[in-house]
Every structure is written in C-alpha cells, then in structure tokens.
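The structure under discussion appears below in the form of structure tokens.
Taken from a larger complex, these chains appear in their original positions, while the remainder are omitted.
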Amino acid sequence: MDFTLDSGNTAWMIVATALVLLMTPALAFFYGGMVRTKSVLNMMMMSFISIGVVAIVWVVYGYGLTFGPGTFIGDPSGFYGLNKIADTSSLAAGVGVPFLVMAAFQATFAIITVALISGSVADRMKFAAWTVFTLVWITLVYFPVAHAVWSGVGILGWQNDITPTSPIDFAGGTVVHINAGAAGLALALVLGLRKGFGREPFKPHNLPYVMLGAALLWFGWFGFNAGSEFGADPTAGRAFMNTLVAPAAAMLAWLVVERIRDGHATSLGAASGIVAGLVGITPAAASVDSWGAIAIGVLSGVASAYAVGLKYKFGYDDSLDVVGVHLVSGMVGTLAIGLFANLTEGTTWAGAGDPLAPKDGLFYGGGFDQLATQAIAAGMVVVFSFVMTYLIAMAIKYTIGLRVSEDVEVAGIDLAEHGETAYEEAK
Amino acid sequence: MKLVTAIIQPHRVDEVRAAIEAVGVKGVTVSEAAGYGRQKGHTEVYRGAEYTVDLVPKTRLEILVEDADAAAVTDAIVSAAQTGKIGDGKVWVVPVDDVARVRTGEHGADAL
C-alpha cells in the first residue's frame, strides 16, 4: 500500500487521540467523586498510574502484541519501540493517517480499559498491587482481546472462522467495556467486600466531580467513537451524532427509572446514565441510525439503572459499578447491533458483498445472524476476561497481596498508601 | 454567668438569632454539627438500595449570658427554633466560672 498524507484525516485523528487520552483523567474524577473523602486520591491515582504503565508498555511491546501478525496474539518483533516504522504500516494508511498517530490513538484505548476496572476495587486495594495488576492485565488480557477483535487477523475479527458473520465492534464494546466489566467482576470477587458494604451507603463525597468526570468522558468519547472511523468523513459524522443522541436518551431513561423507583432524579443517575449510554453506543456508533441510537440509549440506561443494584443481591462489592454500567451496557450495545444494525446508513463496509460480511439487525430485515454473531463474540470475551482476571488476581493475592489492612481501610487508604489527604482544612 | 448551647436545624439560624438579639444577647458563636435524638431511624433510598441515615446536619449556637438571662435566652431559642417536627434540637445551660474578652482583657460580666 502506498501512503499519501491526508492532513484533514490526520488532524482529526490527532485530536481524537488527545480526546481519548483525556478520558482517563475524566474517569479519575468520575470515580474519584464517587468515593468517600478518605479514598479519593487513591481512586484517582489508579487511573493516573494506568496511563504511566500502559503508555510505556504500549510503545515497548504492546502495539506489536496487538497489531502484529499472528492468530492468537501479535508478533511484536519489528515493533519494539515503534521507531522508524513506515507510514504505509499505519492502520489508516489507506486514508492518509501516519503510523504514529494511529499507534498513539490505539494506545489510549488500552490505557482507559485498564483504568475502568479500578472502579470495582475502590477503597481497599494496595497501590503496588494495582500497579502490578495494570502491567499484567494489559499484557495477558487486553492485548489478546484487542488482537482478536481489531487486528484484522484475529479470531473475532473480520471474516473469522467462529462467528456466522463478521462481528461489529466499532469502538470497543467487547474489547473495552465488556472486557473491563468482566475483569472488574473477577477482581471484586477476589478482593472481597468493603467493611460496611450493604449497611452504609458509601455516598459520593463530591457529586460535582462525578458530573465533571461524566462531562469530560462524553467530550472525550467523541474522539473514541467518531475517531474509530480513522478519518473525518460522513461515517464519522454518523458516529458522532449517535454518540450525542444515545447518552442523551440513556440519561433521560435512567432519570425516569429513578424518579419512578426512588422518587428522585439524581445527579449521580444523570452522570451514570450518560456513561451507560456512551458504553452502549460504543460498538454500534457507525452501524445504527438515529432511531437505533435512541433505542440503544434507552435500553442501556434502563438496564444499567437496574443492574447497579445487583451487587447487593448477589453480594459482590463492585464498588463503583463497573459491572452494572460497563459490562451490562457493553452487552446491551453489542447485542443491540444484532437488532438495530442498519448498514446502509452508517459505515460503508468494504467487501459488503462477502458472505461473511456483517448483516443488518433483526429489526432491519437481516434476520438473526448478526445477533448470533454478536452474542458469540460478547460471550467469548466475557469468559476469557473473567477467567484470566480471576487467575491474575489470585496470583497477586498470594504473592504480594491485594488488599490493605482493615485499619487502613477504615482510617482511609489515601493517608496510608499515598501519605496524603485530598483536602487540607483552611488555617 | 452561664453558657447556653443550642443544637438547632440549620435553616432556623436566622430566626433564632433575631430572637436572641431581641432579648439582649450581644454575641454568639456558631459551628456545624450533626446528631440524632428521637429523629433516629429515618431511611433513604440511594441507587435503589435503602439505608438508615441517622446523623442529620445541625447548627450549634453558643451564647454566654449573665445568670439572670439564661432562662429567657433558652426560651427565646426554643420558641424561635421550634417547628414542632422531630429533629428540632436541644438547648442546654452550663455554669461558667469566668469569662474574658480577649481584646481588652476584661473579666466577668463586663466581658460579655
């Protein structure tokens, strides 16, 4: 393939990359506002350290493991350090975006995925253990899953041997959200309950931070979803519009559920609804029309509004609802493609005539094929991520230990693990 | 001298201040507190789960008065803070041995 720079597509992808990177600190605020005053710094540091660890790993060997040739995992040789790599190797060489821009874009997805998991371990995980976890998890779970779905040669990608048609995961329903959600569940199970779980409400110490986080997540998510088109074109426009509409619908849906069920439409509900809608539309952003986007928004909002209560029923301490929001709405969005996909509206699918090409959704005349495909892909990622994460968590637990002492948890993890408190009184 | 301490609903502060000024109080110290009494046991729904919230925010007023004024000030507070609902608060009176005004170093009733 030849490379001709397209400055417009490149401009968009540079900006999209910066936007997606902003999502991780945004998550730090979304999560940090939800915990109590005594753990806000630890919560935020889990996101920040994810950027540190994963960015380095990515240029050293992560890109290669993800996008190198190979069925189950990429061959990183030739990609160590990402130096002197021709722009013709760019994932978006065909639309004139340089290699390093695309490599940086993909890095930001790896970063946020591991950061998302931290929501399930609030208040109680050793910072050193988390740091090790980020390194191991990104290597053993994220890179293989991303390779399977997005490398073009993986087992859940285009024209694979497993699913009836090619699965659609435009921006990370399986790779990012289902993956992080299943991992969050496994890690929460291994870590155990916080002291007071189910008895104390553990209310957010600062709801404006939660709203700031949600707002910046939404802002960044336009890079995430519309950037996943790899260029500035009509499909990016569709992805953008859907990323505006679905979270709006999900926010409204969540607030309606709360108003009916609890009597109040809360700001935490609005923020959570937005994120649920963003998660839901992620895999589907370029393959549904506006009605599909609204439907996915409503389904995600309602499903997650109820799902966040499950932890009390089943007794796992998914502290900040990684499961309830990311796993559940990730599932909703991934499966909903099987219902609402409208392939003439969104992306122009190269090779659309191919028998393995994706099909329209059930409600758009495509039958059950795509739904089956989506379910298989989602299911495989859930199982792989859950099992692998469980094993990694166990390994860390029985080596360096996962959890701080109860004393530290009660007195506050910030002071013990970071030697700081988030706020100092005026004097 | 006496120290009258009142724990009241935060939104009654303005009314109470007006009431005690009306009975001659010249100064007051205000701080934040939380508490429960009979009000204990109110439940709240949060994210679809129910919780018992028992510490309700209150405002503490402390007022130094001469012995003779303690009862009047107490009554003034009680009637101005009263809404008749549970959680209205408590007032108590404690004996004071001595009071000093920092600015002047005066002691006793002069310092009030």
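First chain written, first letter: the chains are A and B, and each begins at residue 1.
The rule is short, and it goes like this: contacts are C-beta pairs under 8 Å (C-beta built on N, C-alpha and C of every residue); 3 or more make two chains touch, one makes a residue touch a chain.
Remember, it's a predicted structure, so these values are computed and weren't measured experimentally.
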item	value
Per-kind copy numbers - full assembly in this file	A x3, B x3
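We adopt the following convention: only the chains that are shown with their structure count from here on.
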item	value
Cα-centroid distance, subunit A relative to subunit B, in whole angstrom	51
Complex interface listing, subunit A residues touching subunit B	198, 200-201, 203, 261-264, 268-269, 305-306, 308-309, 312
Touch list for subunit B against partner subunit A, complex	44-49, 51, 53
